[in-house]
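Heads up, the thing below is written out as structure tokens.
A single protein chain has been removed from this complex, and every other one stays in its place.
A, B and C label the chains in the order they appear, each numbered from 1.
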Amino acid sequence: MITILFFASLREALGVNREQFDCKLSSVTDVASLIEALRGRSAAFSEALAPTRNWRVAVNQEIANTNTPIASGDEVAFFPPVTGG
Amino acid sequence: MITILFFASLREALGVNREQFDCKLSSVTDVASLIEALRGRSAAFSEALAPTRNWRVAVNQEIANTNTPIASGDEVAFFPPVTGG
Amino acid sequence: MTSILETAVRIEISETDFDVNAELSKMRVGRADIGAICSFIGLVREANLGSRVSSMTLEHYPGMTEKTLRNIVAEASQRWPLQAVTVIHRVGKLLAADNIVLVLVASAHRQAAFAACEYVMDFLKTDAPFWKQESTENGVHWVDARVSDTAALQRWNQN
Partner (left out) sequence: MTSILETAVRIEISETDFDVNAELSKMRVGRADIGAICSFIGLVREANLGSRVSSMTLEHYPGMTEKTLRNIVAEASQRWPLQAVTVIHRVGKLLAADNIVLVLVASAHRQAAFAACEYVMDFLKTDAPFWKQESTENGVHWVDARVSDTAALQRWNQN
């Protein structure tokens, strides 16, 4: 199981802020395969996580990319570009 | 008459912080001639205002140089490089 | 160059306002080696891109926020000889003219304090996971990231 978090406009577009996800069931091994699995769920997910959209991904609270490996126990977060300060 | 002010280490070296000076009596028309008149007074003045010493001069509260003209009513100040902040 | 271990670091994410005097006192207590403190306060501007902002809601990623800010401060401490750094960022609902963020940087010398304070703000803007949602007369919307904030990082690569 991994934990997936969504923030800000992504959280609103998807209607979810946190979920548990079973990597093994979906053969998820990295960020790219996780995104593929998530995008297959619905039009909303497909749209929100499209490669052309300007989202960011973090694995275990560090900025990651589509090649970053994912293993059970990891925390993966998707969010728009940050706007603090 | 002009007002002459001395600050910080110059004030201490000369033992004076402010004086009235009669330009006409000494044919003082600019900073250079004022310095010449002052340096003629004593070894202390000659030394403190020597060209090799790192003093600054202001006329009417603006940084000046030896060519700056001086007229009756002016305020002339001599001081070392500033060290505030 | 001091390391992060020698720099007193305080990071806080808070729903309540900060007190600049109190933060300065905490940073200064018991020490007479500080020569310069540069501080930055970011505020909610009422006018933003033509709309009137009545309030703003700040969301963040608890855990990653603190980790990111600590990393930014650690990097700054490697670049400049710093004595203490405080970063406080507010979250939740804020009104026009409210404080958003406070960065305090203490150093023996002013150039290090200025540079490190601006460095921390520049990277906070682009890396720390905060998101602003503004309420204006045109409704509620998420603030877009600004290209100028990413461009601001360029200068730090030149050193």
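We take it that contacts are C-beta pairs under 8 Å (C-beta built on N, C-alpha and C of every residue); 3 or more make two chains touch, one makes a residue touch a chain.
Please read these numbers as outputs of a predicted model, since none were measured by experiment.
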In the full complex, displayed partners of the excluded chain: B, C
Of B:G15, B:P51 or B:G85, the residue in touch with the unshown chain: B:G85
Touching residues (missing chain, whole complex) on chain C: 19-21, 24, 28, 31-47, 96-97, 108, 110-111, 113-114, 117-118, 121, 152
Touch list for chain B against the chain that is not drawn: 5, 7-9, 12, 58, 61-63, 77, 79-85
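The rule is simple: only the chains that are shown with their structure count from here on.
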Farthest chain (mean CA position) relative to chain B: A
Rounded Å distance, chain B centre to chain C centre (Cα mean): 48
Rounded Å distance between chain A and chain C, as computed from the means of their C-alpha atoms: 27
Centre-to-centre distance between chain B and chain A (centres being mean Cα positions), rounded to whole Å: 74
Sequence positions of chain C contacting 2 or more other chains: none
In chain B, residues with contacts to at least two other chains: none
